[in-house]
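Of the protein chains in this complex, one is absent; all others appear in place.
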Amino acid sequence: MADYGEYTIDELMCATLAAQFKDGDEVCNGMASFIPVAAIMLALRTHAPELVWLAGAAGVDPRPDRVPASTLESPLWRDSVMYLEQYGDFWNYAQSGRHLHTFCVGAAQLDQYGNANNSVIGDDYHRPKVRLPGTAGLADMGALGKNLLYWNTNHNPRSLVEKVDFVSCPGYLGGGDERDKLGLTGGPKLVVTNLAVLDFAPDSKRMRLRSVHPGVTVEQVQEATGFELLVPSSVEETPKPTAEQVRLLRDVIDPDGMCKREAGVK
Amino acid sequence: MADYGEYTIDELMCATLAAQFKDGDEVCNGMASFIPVAAIMLALRTHAPELVWLAGAAGVDPRPDRVPASTLESPLWRDSVMYLEQYGDFWNYAQSGRHLHTFCVGAAQLDQYGNANNSVIGDDYHRPKVRLPGTAGLADMGALGKNLLYWNTNHNPRSLVEKVDFVSCPGYLGGGDERDKLGLTGGPKLVVTNLAVLDFAPDSKRMRLRSVHPGVTVEQVQEATGFELLVPSSVEETPKPTAEQVRLLRDVIDPDGMCKREAGVK
Amino acid sequence: MNKVMTIEEAVGLVSDGEIVALQNMATQAAPMALVRELIRQEKRNLGLVCLVGGMAVDWLSAAGVIDRFIGAAVSMEQFGLCNQYRKAVEGGRVRVEELSETALNARLGAGARNLPFLPTRGMLGSDLIDINDNLTLLQDPFTGETVVACRALVPDVAFIHAHRADARGNVQIEPTIKWPDLGIFPKASKKVIVTAEEIVDTEVLRRNPDRTVLPGFAVDAVVEVPYGAHPTSFFPNYTYDTAFHLEWIKVARDDEATQAFLQKYVYEPATQADYLAAVGGAERILELTR
Partner (left out) sequence: MNKVMTIEEAVGLVSDGEIVALQNMATQAAPMALVRELIRQEKRNLGLVCLVGGMAVDWLSAAGVIDRFIGAAVSMEQFGLCNQYRKAVEGGRVRVEELSETALNARLGAGARNLPFLPTRGMLGSDLIDINDNLTLLQDPFTGETVVACRALVPDVAFIHAHRADARGNVQIEPTIKWPDLGIFPKASKKVIVTAEEIVDTEVLRRNPDRTVLPGFAVDAVVEVPYGAHPTSFFPNYTYDTAFHLEWIKVARDDEATQAFLQKYVYEPATQADYLAAVGGAERILELTR
């Protein structure tokens, strides 16, 4: 019999993200988002059966039999109850202020104030050292009052940087009340990485260590981070996924190991 | 055998409006528009087989078997090739500047500069003597560069007035270049009534007699009009509908006589 | 979340003074059972939003439910003008904010997307702009051209009638002509109340997800009301009731006859079955569904 007490880092990240979804919330996923998709599927099968899932911003309440090879292709929206059209449906609901309050997002660079960069590495926007994929819906989500949950399977000083090269998506800008002054509500709430869970201090809006994953030290997290983290006097340990969560993820939700591949778990 | 050399006024009006549609034009009809609908159906069966009809702004290229009891209800859009949605489809195409250049419209009041009123009779907009149905799409069509063809089955001094009580839809405003100055293109091109066909003088934009219907005199038209018409030195007679047009209208297109009812033909 | 309610509960979500966006056209697809319930519950000082309003506007005017109308037109098409509405406007009891269709779409589109305004080029040159505080001229910041800025409108509640819904509020329509209001009214409104010809299991909807027009998360109440659009049409299920429209047109000229009519068809029938019996029962229904 399989031992579900053992877990892999993708499983811990899925469980941690899943815990952020409240029953009845509306959530959606973007492309190449295997861990968020598995987290949604896990929440639906555990504490949040009434979670509303807009799969790939296109299929409402689908029932894929497992995490598919793409989080923006057909097997994902099997048995949907509705097909959303992006221009007239999805973005209307996303902008309304009445729906879709929480988003799981990834970024090539995230800085100490939660500003995100998916645009360019380098100083010259028009002659970048690296052209990244682009902001997609991120620049909207960051400005439209959403709660952003960042996830990062590779916590290192190049992905968590002191200052992003380019603000594709506003976090707390220079910190303090800079975001408020622009009239922007919402913003980055949590960062879930392969090493730790982080949030933002209420006043300074600087990134703060909230919990370290089992077996990871505060020093290791700080070392893997490109700026000085706020570290509370006592840092908790991130809860491990339960045996039932591991079983569901491994045997039911992601038997093909898409999340493991995404997290670099061999 | 029926005598199709005789015709009724609704048939003449249908034939006159039909002649305005060029093959390949895109046209639509609103509610309670039996004569325009019959004119479209006539044009499709005669000189304009490729006329694109957006029936009731909702059904594309339908094939109703006859003019139905309502020009905004189901039998009208039988066999449509597409259903247009008003918010996302119809008004996008109507506003684009690339489509739908000609509209047949009616108005409770039309004045000497082609301004139209479907809003209120009386001086006080908020306490009117008569509350009319409302501008509907007319205030759009008058501002969006469309060519407007007004039709009026009851040419009299109360429907053709010197100055409308309220401008629901701009024509040439005070005349001359007033419309141009607002940057508005298009505008009223033709007025087809039960007595005559009228247009607008190129410079002054005053309403001008273009042709009188057979058996109607210039004096009769002037008498039935609430302002002084421009009358060219020679006024032509409106062409009669052909026997084939009358046959089509009477036997095929409008066997229930909806247009006759609309025109008050007993 | 189960959103199925009685019609009394659903209309109980509407408070006096609120703005109701009502799906309907001259003779099409109006959620008339909800309209009757508004009258039965004696709602007052409601605002009503319609693209084109028909008999519902007349009834709500006659019953003193509404004190303002926001929309593009009011008419019962081939049956004529709405005389009780006319009288209420002419008497100053109902105030009209008359908008062109693109302007109404712009106000509601802004409301739906949480934007303070949207522009249109419609209505320029008309007298409709000056008399309306929700419209103002604006220069395009790029070209300097003039457009009409239309202030966001967020109705408190939208009333929709549909072919079927599930208990979670997912709403489907049959592949027929698209009701003009469905594209924007429910998206712009804070709450959405839906009557459906039938409530079905969600599995039924999953067979044709392309026919689902409103997702359950954007719907607040679902009520099963067969023939809930009578006397307006609801294709492909039934057509408009010509005799009933003609009867209304006749009585609406007279206030006393109007109140007697409302008594008979609105106040007295306690249920939808009672109402259908009052309008002619099975025989009339069969005529309309032919």
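So that you can tell them apart, the chains are marked A, B and C in the order they are listed, and the count of residues begins at 1 in each.
The working rule: a residue touches a chain if its C-beta (ideal position, glycine included) is under 8 Å from a C-beta of that chain, and two chains touch if they have at least 3 such contacts.
Computed from a predicted structure; not experimentally measured.
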Ask   = Out of A:Pro133, A:Pro157 or A:Pro232, which touches the unshown chain?
value = A:Pro133
Ask   = Of the listed residues B:Thr8, B:Ser33, B:Thr46 or B:Ser80, which contacts the missing chain in the full complex?
value = B:Ser80
Task = Could you tell me which of A:Ala2, A:Leu182 or A:Val252 touches the chain that is not displayed?
result = A:Leu182
Task = With the full complex in mind, choose from C:Arg44, C:Arg68, C:Arg151 or C:Lys190 the residue touching the hidden chain.
result = C:Arg151
Key: Chain not shown: contacting residue from C:Phe117, C:Phe185 or C:Tyr275   = C:Phe117
Residue numbers in chain A that touch the chain omitted from display = 31-32, 56, 58-59, 69-74, 77, 80, 83-88, 91, 95, 118-119, 125-140, 142-144, 166-170, 173, 179, 182-184
Task = Could you please point out the chain B residues that touch the chain left off the display?
result = 24, 26, 50, 52, 59-61, 79-84, 88, 91-93, 95-99, 144
Ask   = Which chain C residues touch the hidden chain?
value = 114-121, 134, 136, 138, 140-143, 145, 147, 149, 151, 175-176, 208-211
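Methods note: only the chains that are shown with their structure count from here on.
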Task = Would you kindly say which chain has the C-alpha centre located farthest from the C-alpha centre of chain C?
result = A
Key: Euclidean distance of C-alpha centroids - chain B vs chain C, Å   = 28
Query = Approximately how many whole Å separate the CA-defined centres of chain A and chain B?
reply = 58
Message = Can you pull out the residues of chain C that are in contact with at least two other chains?
response = 183
Ask   = Touching two or more other chains, which residues of chain B qualify?
value = 88
